[in-house]
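Just one protein chain is left out here, and the rest sit where they should.
Entry: subunit A
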Amino acid sequence: MAEHPPAPRTAPRLSATFTPDVMAEIRRAAATGIYDIRGAGAKRALPHLDDLLFLGASISRYPLEGYRERCGTEVVLGARFASKPIRLKTPVTIAGMSFGSLSANAKEALGRGATLAGTSTTTGDGGMTPEERRHSRTLVYQYLPSRYGMNPDDLRRADAIEVVVGQGAKPGGGGMLLGQKITERVAGMRCLPPGIDQRSACRHPDWTGPDDLAIKIEELREITDWEKPIYVKVGASRPYYDTALAAKSGADVVVLDGMQGGTAATQDVFIEHVGIPTLAAIRPAVQALQDLGLHRKVQLVVSGGIRSGADVAKVLALGADAVAIGTAALIALGDNDPRWQAEYEALGTTAGAYDDWHEGRDPAGITTQDPVLSARLDPELAGRRLANYLAVMTLEAQTIARACGKSHLHNLEPEDLVALTIEAAAMAQVPLAGTGWIPGKGLL
């Protein structure tokens, strides 16, 4: 009697809900009892600027000559009330990142790169270092809830002041710089004992709400004799109302940070589940300024996942005046570079995925206070790389703008864009490609 072959078995099937990543996190949580803390911004796939395309000129529009006709890139920030507004050669600025989360060499490199490119860089939670000031032609001084290192001399030394209400990685959240990175110098600047975990408050200690913010802005203006532009930075969550309230409170500039914007350290669950994508935040913010008659009078700076000149052009076309980059700037300096692959592997990760910035063991010498690791980053060379990258982004944005027939990046407009997905069309309020349909708005 012939043997029956074994019956076919069900193929192993992985769950789309309980993916290997999810199960690994459950096992990690069960073993440690603590949530995962990491740096950087949202890593999950989100509707993004890649879901938009430009409509290059043809018969109905005519383009500008690529290497002949001028396409302006300069931007003025803060002319609403400040007697000394900021003038930048490119609308790509460097976002706030602290000395403490970053090494002194990394901060110096950011200043050097921004200065070479004719743009601004920004301090962070922890105050302004002399090196940073010395190497930054245009330096924005952040005014944060913790007020670590805040002093009026630096306020007067700054070129602009950024009142930080929140950031895209964690709108509504404070911060925590773990003790490993609190060296004597970092601790001294923050008036704390070395080696302890340093918490950053989520709310300002002496104001709450927009009416108070207006008074706080008035105080900062009085202290600095109405010279400095005052920015207000918010994490993207309710961009229409937050932008309107910041503008009404007297801000010269609103900085809007989407959920792809990075952080030095916070809970992964916060990064991935609180806030909205950059793409979804821009149009409501622009609408708020338009409704107040303040579009282009109060400048809008958008950050959170900006990587290329295409991203810059798209954000500007949607109505922003400038962008800010953080994570991309760190990558330009050398963050997550494959040259350190062996060391990333020793840390249990791989180049491109390293995000334990809070632990202070960055092989690239950027998100660390370890003197040996920090010495790996040459601030001059790294600054040069950043300047090159900023130049490329600016040239790319100009290339696109000329193709759309624009003589200045600020002349780009939503009409130049279409969306590849319905989600992006709805969020950016531009038509789905090949149609005249904007979800929620009907046909054009």
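By our rule, a contact is a pair of C-beta atoms (placed from the backbone, for glycine too) under 8 Å apart; a residue touches a chain by one contact, two chains touch by 3 or more; residues count from 1.
Note that in this section contacts and distances are computed from a predicted model.
Name of the non-displayed chain as stated in its UniProt record, restricted to "Protein glxC", "FAD/NAD(P)-binding protein", "Protocatechuate 3,4-dioxygenase subunit alpha" or "ABC transporter permease subunit": "Protein glxC". Here one chain is not drawn; of A:R61, A:R147 or A:R384, the residue touching it is A:R147. Within the whole complex, the absent chain has one touching residue among A:A16, A:C191, A:A342 or A:V372, and that is A:C191. Shown as candidates are A:R199, A:R339 or A:K441; the residue that touches the absent chain is A:R199.
Shown as candidates are A:T121, A:S136 or A:T224; the residue that touches the absent chain is A:T224.
Hidden from this view is one chain, which touches subunit A at 32-34, 146-147, 150-153, 155-156, 176, 178-179, 190-193, 196-197, 199, 201, 205-207, 212, 215-216, 218-219, 222-226.
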